[in-house]
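Left out: one protein chain. Kept in place: all the others.
Chains here go by letter, A and B, matching the order in which they are written, and residues are numbered from 1 within each.
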Amino acid sequence: MDHSRSWRARGLAAAGVSAALVLAACGGGGGAGGQQGSSNQSTQAAFNAASTGVVSPSDKKGGTLKFANAGDWDTLDPGETYYAYSWNFARLYGRSLMMFKSAPGKEGNQLVPDLAEAPGQASDNAKTWTYKLRKGVKFDDGTEVTSADVKYAVLRSTDKQTFPNGPAYWDGMLNLPSGYKGPYKTPNMNTDSAIETPDKSTIVFHMKQPFAAFDYLAQQPNTMPVPKDKDTGAKYRNSIVSTGPYKFADLQPGKSFNLVRNDQWDPATDPNRKALPDRMEVALNVNADDIDNRLISGDLDVDVVATGVQPAAQSRVLTDPTLKENADNPLSARLWYTSINPTVAPLNNIDCRKAIEYAMDRTAYQTAYGGQFAGGDLATTILPPSIPGYSKFDLFPDGPDHKGDLDAAKKSLEACGQPNGFETNIAYRAERPKEKATAEAFQQALGRVGIKLTLKPYPQGDYFAQYAGLPPYVVKNKLGLALNGWAADWPDGFGFLSQIVDSRVIRATGGSSNTSVRIPEVDKMLDSALTELNTDKRNQMWGEVDKRVMEDAVIYPGVYSKSLLVRSKNATNIMVTDAYGEYDYLGLGAQK
Amino acid sequence: MTLPPEVGAEAEAAVPEAVLVGAGATEGRSLGQIAWMRLKRDKVALGGGIFLIFLILLAIFAPLIVKYLGSPPNEFHQELIDTAGGTLEPIGRFGGMSWDHLMGVEPVNGRDIFSRVVYGSRISLLIAFLATLLSVAIGTTLGIISGFIGGWTDTLTSRLMDVFLAFPLLVLAIALAGVFPDQAFGLQGNQLRIALLIFIIGFFNWPYIGRIIRGQTLSLREREFVESARSIGARRGYILRTEMLPNLIAPILVYSTLLIPTNILFEAALSFLGVGIRPPTASWGGMLSDAVVFYTQPHFMFWPGMAIFVTVLAFNLFGDGLRDALDPRANR
Partner (left out) sequence: MFGYIVRRLVWAVLLLIVLSMVTFSIFYLIPRLGGATPETLASRYVGRAATAETVHLAAERLGFLDPVPVQYWHWLKGVLVGANYDYGAGVERCPAPCLGYSFITKQPVWPELLDRAPVTISLTVGAAIIWLVAGVSIGVISALRRGTVFDRGAMGIALAGVSLPIFFTGLIALAFFSYQLRITAPGGSYVPFSQNPAQWAYSLLLPWITLAFLFSAQYARLTRAGMLETMTEDYIRTARAKGLPEKTVILKHALRGALTPVLTIFGLDVGLLLGGAVITEKTFSLNGLGKYAYDGIVSGDLPKILGVTLVAGFFVIMANLFVDLLYGVIDPRVRLQ
């Protein structure tokens, strides 16, 4: 007879988990790729062709596109969604005041008016912004869209109890009356101090502080109109009313949904969209390796999260010339970096921090993230190349082979009084194999100059809330280094920098991505940039912020993220938009 | 008189009597001697046993072995990885197998797989052995007590076993391992982690041994020799120690040997979930978990997988052989 007791343990061995965890993009709105491009420029199918031009251009209408998501959508509700791919995709079923142009490369970074007729008009020192809406735009049930619907959409997104996951720009910046809790809890409060709707097609925003880059705020999906009588709060995500060329059908939460043509969408009111396919089918919670295999075999058209293929498919794509020809390698406006926390001794001394900047092997960082194709390009600045205002500089040259300048590191160690190195801990998110590999790389590289690191994994759900982002915890547990990453909510300096270098976002109660930057001068520089209405001047100011932060050696930039994407065999008009660093979902067409 | 180990006693069953097959020779041999003779004849089990000894030696002498046959287990060798082509795969066939790296290197960081497998054996064996010890200790104690004393103690213990059996072990394991502070009970870092894993694996598996021993005890309790001991006036403690325990050693031994491979697999699964040993320390389960993502690099999955497989196989073969040897009813 046999030992029977193994059951549960065996069941548990059976209950272990396949480690192919794809992490959804941690990024928000989008970023740009730094490549030249112009629309209607068709290119031969070659490696990375879609980053600069359009592959398989076509105006043919019809066909079905199949999308898959390795996890669940964060939410389809435009008032709460906060991921780049979702903002990219939302343009299919919603129209916001402004939107990123559906064009390849750098041109995709341009803001064009969508629901609005023209970009916003500033007044009162950039504190008040006015938009006029286009006429004739309708919801998918036939009712006309008015400015009240846009106002309602924005106001509902400020209800952070019902929608805790979305961006918080409006609630922080609009001049809302005190005690306002959103249209569900305080429906009768007068909110004209924040948003006025003098007539059916005019909407006026009043901000608390000047905000010169307002058009970027206006492209957020939470300005997509929501009809008040069809709003179901937290359940609206399952019954969205569309203003875009497609509307929802067969929505099964957590499983799948389809988009079909919205017959109420009038192309005459919409010069921005081609709306070629008849139908989109989206499957949720599909195994990540499966997605890759199906993309390669042609059973799937788009991996919608667009973080790139898994390592298994990566090696297939890179070693097989036919597959490589059909792949793209866009830069996204995302930086993978490591915070060097000055609140943890001896990193309070700038020279000790500089030692880390010099000693780390940047190529190992790149390799840990997936190499030059799937990981990214070596980074020496905080702003990625795709953000206007980026300038290339390197304050801590790491040697000709980029494996670290050990002499400079040792000199810095002596300068800070730790000639034989020191010990500290490095925090990372346990579920992210790339962060684990990077932490190990840090351990190896810094060990060369005597800096001993102990690895500390933490669950990613609480990483900022309770561990690396909780200042008292960081000090108590000596988290000198914390792996980090940031993607711009939208491709401009404010979108990229505000959440990671502004000391005022750091909370004693935790939760901020900024774990290490506390420079009052930088805060002032950020504020003055926001009053500068001249876009070029403003972008330059962001560049200066970048340099100033790097001077303090509180951030170690790792790589500018790139992803390896596989093109669909069925899709047409395949192009990468720099706005999101992904394929432009709005422009895609289908052959069948 | 001695009795054979009970087999398959899951529920609270009174098991059928066993027929003791005599040794045949005129000189009486103890069960131990009989078992040893049988075991020696069972080549397969013997093979398993020898392999296990080899494995234990490997684990003990790991640093020495790695010093001569491999590279330090945590050392990166990025020159052996294809960074130029961007695939980050080991250069060379079979994962970069060479005399320097007998099993090749890992993708992405180029660590020597051979030394990681050798060091990993320490972790896997240590945790499996100690966890089994814990399970057996608790299970045997509670099993004997509840089987022997009976009554309310028995009911209570059985219900307790039910709770443990129905328990969502996964939830507990992840929650505990995720939340446990880094320093506690005088241990820290990986030492604490290992202790925690031993606790989780060992503590929650005791009902299995517990139920078996309880079943055994229940049947033994009704035997004549126990009754006669009682009638003489022997106290409970004496009966437990001199009459019951020797008869229970056989099943304890057998099931322990069979529990160890299960625990090895269990630890591998927990490492998979990310609640195992902290990197960069190597463990077989952790290596497999890393390797699954790189399934186009079969060598990476192959070696730790093979290590687990062969170890578990050896334990199973040996355990089976041991059980057959200790069971006089098995016809040879």
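Heads up, the rule we're going with is that a contact is a pair of C-beta atoms (placed from the backbone, for glycine too) under 8 Å apart; a residue touches a chain by one contact, two chains touch by 3 or more.
These numbers were taken from a predicted model, which means no experiment stands behind them.
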Touching residue (missing chain; options B:Ala128, B:Ile260 or B:Leu288): B:Leu288
Touching the absent chain when the full complex is considered, from B:Ile194, B:Leu265 or B:Ala282: B:Leu265
Of A:Pro177, A:Pro253 or A:Pro271, the residue in touch with the unshown chain: A:Pro253
Sole contact to the chain not displayed, among A:Asp290, A:Asp377, A:Asp523 or A:Glu544: A:Asp290
Sole contact to the chain not displayed, among A:Lys208, A:Lys235, A:Lys452 or A:Lys537: A:Lys235
Footprint left on chain B by the chain that the document does not show: 7-8, 10-14, 16, 159, 162-163, 165-168, 170-172, 174-176, 179, 181, 261, 265, 268-269, 272, 288, 292, 295, 301, 305, 308-309, 312-313, 316-317, 329-331
Absent-chain interface as seen on chain A, which is shown: 1-2, 4, 7-8, 10-11, 13-18, 26, 28, 72, 80, 82, 156, 159-169, 171-172, 182, 184, 231-237, 253-255, 283, 285-287, 289-290, 293-294, 297, 299, 431, 459, 461-462, 464-466, 470, 499, 507, 509-511, 513
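Basically, only the chains that are shown with their structure count from here on.
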Averaged-CA centre spacing for the pair chain B and chain A, given as whole angstrom: 46
Touching residues (chain side chain B, partner chain A) in the complex: 7-8, 10, 74-76, 78, 81, 83, 85-89, 107-109, 165, 169-170, 178, 182, 189, 201, 205, 208-209, 211-212, 254-255, 258-259, 261-263, 265-266, 268-270, 272-274, 278-280, 285, 289-290, 292-297, 319
Complex interface listing, chain A residues touching chain B: 1-10, 12-20, 289, 310-312, 314-316, 318-319, 363-364, 367-368, 370-374, 430-431, 433, 436-437, 439-441, 443-444, 454-457, 459, 477
